[in-house]
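Only one protein chain is missing; all other protein chains are in place.
Labels A, B and C are assigned to the chains in the order they are written; within every chain, residues are numbered from 1.
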Amino acid sequence: MTAAPLPETTRLEAFSDGVFAIAITLLVLEIHVPTIAESAAEGGLRHALAERWPSFTGFAISFLTIGIMWANHHAIFQYVRRADRRFLLVNILFLMGISFVPYPTAVLAEHLPDAASRLTATLFYAGTFVVMAVLFNAVWWTGIYEGRLLGADVDREGLEVISSRYRLGPVAYLAALALAPLSVWLTLGLHVVMALFFSRSERTRS
Amino acid sequence: MTAAPLPETTRLEAFSDGVFAIAITLLVLEIHVPTIAESAAEGGLRHALAERWPSFTGFAISFLTIGIMWANHHAIFQYVRRADRRFLLVNILFLMGISFVPYPTAVLAEHLPDAASRLTATLFYAGTFVVMAVLFNAVWWTGIYEGRLLGADVDREGLEVISSRYRLGPVAYLAALALAPLSVWLTLGLHVVMALFFSRSERTRS
Amino acid sequence: MTAAPLPETTRLEAFSDGVFAIAITLLVLEIHVPTIAESAAEGGLRHALAERWPSFTGFAISFLTIGIMWANHHAIFQYVRRADRRFLLVNILFLMGISFVPYPTAVLAEHLPDAASRLTATLFYAGTFVVMAVLFNAVWWTGIYEGRLLGADVDREGLEVISSRYRLGPVAYLAALALAPLSVWLTLGLHVVMALFFSRSERTRS
Partner (left out) sequence: MTAAPLPETTRLEAFSDGVFAIAITLLVLEIHVPTIAESAAEGGLRHALAERWPSFTGFAISFLTIGIMWANHHAIFQYVRRADRRFLLVNILFLMGISFVPYPTAVLAEHLPDAASRLTATLFYAGTFVVMAVLFNAVWWTGIYEGRLLGADVDREGLEVISSRYRLGPVAYLAALALAPLSVWLTLGLHVVMALFFSRSERTRS
């Protein structure tokens, strides 16, 4: 019952916050700035910007999803109060996924206007989030496993609500991916819906 | 009156700070470094650097504006002491705007020297800040709504001063945008003036 | 025995965390996004992505290694509780190494498919981590030197375990480098093994 020898989660959270904040902010770098020549060729800057809609769409969906994942990652540490090396390692793998997101986002933005590669790009994008949802669960289950890393005053009810909701993640993201051959727009729309769904608090009263 | 179950704002502030700090620092990446060949073609490096003035202008205005927005975002948390999921979500949308700023800044820098696309670029740039001002107000009003998230010892007078000043933001930025057809330089100059105006403290005595 | 005049390590840790988090997240920017034209030329987006495997490999190894180095850097500050200017300077040199890692990673990713330059790229990559291991030890030994910067309640046993393990680092990374002429894949595989080895806690019980 000696909590002291285990490291605090403060710096782990700060490091994670850093990776989240940077990954989410790097998304904008992938949006191409139309040059003067390109704008002239594409019928003016207004049209040139409008043609960047796949980039704006990808930016918005990825930003929202990473943002909500950050909020839920945040929520984990209301329960998990200590960290051992296994938890640290799993968290690093999860952060690897987060910092990877700008890449499939850029691939999606590049290929969304192209009928030949649109589906592949969407599957790659949606597949990344399936992996992310699995990794997120890995962090959560490693954190609450056998209660070793939980705080003493843990809210059991909130823990149950979170557990059952997070378990839903991989399935929901896989379903969204599976619908891509039907319509990539449906898949992308579901990503927004899922982000909003997972943004709900685990507490019914707040 | 049980404040404990709601999450603290510490990590929310840290995450927001991260996004602010990264977005503000990424601005520099959009300034093109003249190559040896370009410098030779443009009459020497000194001239080549001088011709980058639209980039330097955009960098300075955006940096100043994001910097002041950071300071004011900071000020919000002297009043808002708790965060529920709705506040979190609105804050993520606001941060999406902040992290987007390097894009319109780069568009402005690219198109400011071009008479044909200068106005469109300035409208896009100024329009982004209108949206930012609206989102900033959304964060503020969600935070103080019904007093649920305020600290117990809240300074009512400062709250009033801030509220009335922030309310001014969207109107002022919209006015600056509306003047762009008259002169894009006036619009950009007003952005500096507004940044300095909004840098004032809400307390007359400090 | 007056600890007060020496600066706390809190802000040093926060700054280091920032550099770690940014360097680790910048890795993704080095992975090239295949354009529509490239994908078509390379037999579809699926093939074009699959051909990026050296980038994905470099990304994963570097991410894992920096991540574990972060965790171990973290561990240092469970022992080192104060910082003088010498420690600060050595830590800055170490962070210079960390922030440099995206460069050899990109060089490796670019040249791994090229038989003529593969070995040189791997030596450059592995050499960077030899230097990193030396710099990491420099931070550690500067921190515990004569016990001036240690906390009063320092865990002597953990200190010994860490010291002997960190001392192993430069030797192990040098050995991995030396094996590159035999097989670059062996060298890269050993980097994963070493990252996992150094992810072990210094405490046998946790």
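Everything that follows uses one rule, which is that a contact is a pair of C-beta atoms (placed from the backbone, for glycine too) under 8 Å apart; a residue touches a chain by one contact, two chains touch by 3 or more.
Note that the coordinates shown come from a computational prediction; the quantities given were computed from them, not determined experimentally.
Checked against the hidden chain, the listed residues C:Pro34, C:Gly67, C:Pro102 or C:Gly143 yield one contact partner: C:Pro102. The hidden chain makes contact, of the residues C:Ala50, C:Leu89, C:Val171 or C:Leu186, with C:Leu89.
Considering the complete assembly, chain C touches the hidden chain via residues 5-7, 11-12, 14-15, 18-19, 21-23, 26, 29-30, 84-85, 88-89, 92, 95-96, 99-100, 102-103, 106-107, 110-111, 113-114, 116-117, 120-121, 124. For chain B, the residues in touch with the chain missing from this view are 13-14, 17-18, 20-22, 24-29, 31, 33-36, 39-40, 44-46, 49, 59-60, 63-64, 67-68, 70-71, 74-75, 77-78, 155, 199-201, 203, 206.
Quick note on the criterion: only the chains that are shown with their structure count from here on.
Overlaying chain A on chain B by C-alpha atoms takes a rotation of 90 degrees, rounded in steps of 5. Chain nearest the geometric middle of the protein is A, using mean C-alpha positions. Centroids of chain A and chain B (each the mean of its C-alpha atoms) stand 25 Å apart. Centre to centre, using the average C-alpha position, chain B and chain C are separated by 35 Å. Multi-chain contact residues of chain B (touching two or more other chains): 22.
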